[in-house]
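For this depiction, one protein chain was excluded, whereas all remaining protein chains were kept in their positions.
Up next, subunit A:
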Amino acid sequence: MRIVVLLKYVPDISSDRRFAEGRIVRDPAEGSLNELDENAVEAALRLVEAAPDAETSHVVAVTVAPETADIVLRKAFQMGVHRGIRVSDDALAGSDYFGTTAALAAAVRRLGEEEPVDLVVTGMAALDGLGSVVPALLADELGWPQLTLATSVALDGSTLTITRESDDVVETLSAPLPAVLSVSDAANSPRYPNFKLIMAARTKPVETWDAADLELDPADVGAAGARTATVEAAARPPRPETELVVDKGEGGTALADFLIRNDLV
């Protein structure tokens, strides 16, 4: 069994994020592995560990990001991922959902040419943009079934079954491999890195691919291929100072008064 897990490098949620010239400015030192991708790594590792051919099974982590993002691959190595690939190219900067999907699909295809890929696993959302649509786009691009937003995952032979709860519906879905799976934070609890893997992760090589390695058309990716453009960006004005009441018996009445006097009831 061979699983590809996709990782995203995201700015720290509490860091100061801003826009300049239509692009998000990220201080590389502030970024980290998208928290939900730890659930994706965990799901991938559990599936290969339980595979009948566990000895030869492995997990390959792929991230599309600049060099500073190698910390996300190191984190994946610490958890037990076997191989890490970073796709880096200036031509990919400014990619929208479709450009990102094209790059990820090309990386999965290239890996598949080396040796078949049984499954692609992602987190259900990146906690920066929260778009949550790349897993579905990737499945459509690869022509594979999609099992997204999973809260539990079970593999029986080559049939993957998930449960999920989204919007108004609770569902059980299944599909044959190869497939694209996205997991929520309810799917599992990510393991803590063990000492041996932490030591090994320091020196484990990160492979790098560029747009040419993936035979990507520069017109399809990056800012050149983007079908949308951010043309304005402004920080919202800070909230006025908090009106703070310490409850001495009338806190509830004060709360009601606040809502009533602001015409919010």
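Convention: a residue touches a chain if its C-beta (ideal position, glycine included) is under 8 Å from a C-beta of that chain, and two chains touch if they have at least 3 such contacts; residues count from 1.
Note that contacts and distances are computed from a predicted model.
Enquirer: Leaving aside the chains you can see, what is the UniProt protein name of the one that's missing? Options: "Electron transfer flavoprotein subunit alpha/FixB family protein", "Transmembrane anti-sigma factor", "Peptide/nickel transport system substrate-binding protein" or "Translational regulator CsrA".
Expert: In UniProt, the chain that is not shown appears as "Electron transfer flavoprotein subunit alpha/FixB family protein".
Enquirer: Which one, A:57, A:95 or A:184, makes contact with the chain that was left out?
Expert: A:184
Enquirer: Out of A:62, A:147 or A:201, which residue would touch the omitted chain in the full complex?
Expert: Checking each option in A:62, A:147 or A:201, the one touching the absent chain turns out to be A:147.
Enquirer: At which residues does subunit A meet the chain that is not included here?
Expert: 13-14, 17-19, 36, 96-98, 101, 124-125, 127, 129-133, 136-137, 140-141, 144-149, 161, 166-176, 179, 184-186, 226-236, 239-240, 242-247, 250-260, 262, 264-265
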